[in-house]
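The complex appears here without one of its protein chains, the remainder shown in place.
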Amino acid sequence: MTNLSLELINLFAAILLMLAFAMLAQRRIVTLVHIYALQGLTVVCATSVVAYVTHQDHLYYSAALTLVLKVFLIPYILHRLIRRLDVRWDKETLLNIPSTMLIGIFLVIFAFNLALPISKLSTSVSPGTLGIALACMLLSFMMMITRSKAIPQVIGFLSIENALFFAATSATYGMPMVVELGIALDVLVGVFILGVFMFQIREQFESLDISNLENLKEE
Amino acid sequence: MSPLVLVFAIPLLGSLTLAFVGTKPFARNVNVAFSFSTFLASCFLTAKIISGGSILVLDSQFFIDSLNVFLVALTAFIGFTTSVFSRPYMRIEQDRGKMTPNRMRLYFSMYQLFSFCMLLALTTNNMGILWVSMEAATLTTVLLVSVYRTPASLEAAWKYFILCGVGIAQALFGTILLYMAAQKVIAPGLNPLLWTNLNAAKGQLNPVIMSLAFVFLLVGYGTKVGLAPLHNWLPDAHAEGPTPISAVLSGLLLNVALYAVIRCKILTDGALKNHFAGRLMIGFGLLSVLVAAFSLLRQRDIKRMFSYSSIEHMGIMTFAFGIGGPIANFAGLLHMTVHALTKSAIFFAVGHAAQKAGSQIMEEIRGLIKVSPAVGWGLMMGTLAILGMPPFGIFSSEFLILTSAMHQLAWAAPILLLGLAVAFGAIFVRVQPMVFGETSVKRLSHPPAILPVFLHLGLALMLGLYIPGYLNTWFLQAAQIIGGQ
Partner (left out) sequence: MSLMRVLSQGLATFLSLLLAPLFLGWVNQNRAWLQNRSGPGVLQPFRMLHKLFNKDSVMAQSASPLFRFAPYLVFACMVVATAIIPTLSTDLPLASAADAIALVGLFALARVFISLAAMDIGTAFGTLGARREMFVGFLAEPALLTILFCASLIAHSTALTTIVTNVGQRSFAIYPSLVFAGIAFIFVFLAENARVPIDNPSTHLELTMIHEALILEYSGRHLALLEWAASLKLFAYSTIGIALFLPWGISESGSPTHLIASIPVLLLKLALFGIVLALVETLFAKMRIFRVPEFLATSFLLGVIGMLTYILLGS
């Protein structure tokens, strides 16, 4: 375990956190997709570094899989969706952005606090990354909550998965290959289904605004 | 080994076959045939486990013991009866133009795939695969819930997907933490995600990591169980999807999610050596019972009402497993079985009742017993059974749960009783005029499927009066596994 690779993984963790905040602050949907792709790329880099350090070949495969899936394929699908559905701009978020950011800071502190006892116990490459992954996850939740359009919600959902994937590689040297394949398959199928849904939602409601989806309530 | 392979292969093959022939009229029979074969295979598997004890197969990737084999049998059985029920039900829906041949194909194919995912989740030994198959089950049911393509069903499916997707992401994080804890104690060369390996080493798992992992796992899988406050998706998905799907969601999916929670609880209890996991489950369980009971008071849609009743019963089971101990665990397992049988029977009856009335709104369903005594009595008896009237099985399991609550957790018993009483009043008052009174409903174009309703209710009745010896030992063994022995 060289010092440099540890620093690199920490750096990627930090970049991931930064991208999670960038997502929270971003209004344009197209940029959100770019940020999502960047997130994927960061995860790929981190996975490759861990693979190199720990000499685990299956991590290279999973890095390659992530590269294909999360840097190229899913962003491509999302871009196509955006073009076909013609939704380039998000409305104002439900909460203004500075307050979202402030809540975001508290989420990060909360996540770090939660992960701190575990980080102390960890023997893995870089113990602190677990807290960052958890923080990214919470920030993505937050993004899903504050957006009213369908596509940002889906991107939030996908970036949760990115954060989890990062947690798996950096904190535990990656899950077994079969599990990773299964997760990747689930995500891909999920994106397809959500994509189909968006068309149907638009057909039915003539808008992709999720606030239309509030009819099912208790009387 | 061979029955296990069959248990997977049949639904998978069925899904593929029906993807090709699903548009044909005979597809519904094919669906029943595949489900029946799955049930037969699961019977063989059960016989094998009962005689030979738990087995580990396919490079330890699958593990079957008394706990999950009983759920496998139950899942395959309800899967089969529901396919029998969906034969006339979906035909009527097709006649009414709600389903096109293409949608029928999607429905049948996804139905089999859903069975496959459930069975995979139950039998896998790998905690990661458990997560993957739970997520896959979500995906298939999302498609099934949205099959009518109405605005309401799309909304329900979207909510279901997003909420369960987010929820189950927590479970993945919990699984990662579990893996992290396991890596330290499990010898290299052994797969640290296999439940059997984890179970063997559970005493050494780090308690700090495990407690955090359990919180995430409980919240994650608990979303799928329908535990309050993460239950919002459940009534929508039940109410807006086709009724057979409501039946399998309530009867199977919730059980399987609870099964996942139980597996995690066994590990956590072993690692923590205290009652932390149990207390969390008691809290979530009681909250769910109360939230569901009081939500019942406001329902107008019959399927929504019974889905809230499912939340209530899942809360009772979670509570029972949270208390722990041989009696409560036994009662929890019994409740799981009887609830699955009774609730799916109710949904079968409700499905036909709603078809007769042309509406799911309870005020528009009146006097079922005059037009179709079988459906009317089925609904009435099912309701009495689910409300815990003796001599049905739910009475015995609830009685056991309440008594063990009084012994071990005296303050919780009145809360539980309150929930049960409120639910009783709310449901009974609404069901009574639907069954009796002046009629407003029409005959159906095809004879309804009465057999599954009474088969289920008969079994629930039997379990209330007398539990066969082998079933009893089987429950006791499973309760022991949950107790961590």
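Before moving on, here are some points about what is shown:
Note that the chains are named A and B in the order they appear, and that numbering of residues resets to 1 at the start of each chain.
Simple rule for what comes next: a contact is a pair of C-beta atoms (placed from the backbone, for glycine too) under 8 Å apart; a residue touches a chain by one contact, two chains touch by 3 or more.
Remember, it's a predicted structure, so these values are computed and weren't measured experimentally.
Taking every chain of the complex into account, the chain not shown here touches A.
Checked against the full complex, the candidates A:A14, A:L73 or A:I145 give a single residue touching the omitted chain, namely A:A14.
From the set A:L41, A:L85, A:M101 or A:I145, the residue in touch with the chain omitted from the display is A:M101, counting the whole complex.
Listed for chain A, the residues touching the missing chain in the whole complex are 3-4, 7-8, 10-11, 13-15, 17-18, 21, 25, 97-98, 101-102, 104-105, 108-109, 112, 115-116, 119, 126, 128-129, 131-132.
The rule is simple: only the chains that are shown with their structure count from here on.
On chain B, the positions that touch chain A within their shared complex are 126, 128-129, 131-133, 135-136, 139, 142-143, 146, 149-152, 154-159, 161-162, 165-166, 169, 172-173, 176-177, 179-180, 183-184, 191, 193, 206, 208-209, 212, 235-236, 239-240, 295, 298-300.
Against chain B, the residues of chain A that register as touching in their complex are 114, 117-118, 121-124, 130, 134, 137, 141, 144, 150, 153, 157, 160-161, 164, 167-168, 171-173, 175-176, 178-179, 182-183, 185-186, 189-190, 193-194, 197, 200-201, 204-205, 210, 212-216, 218-219.
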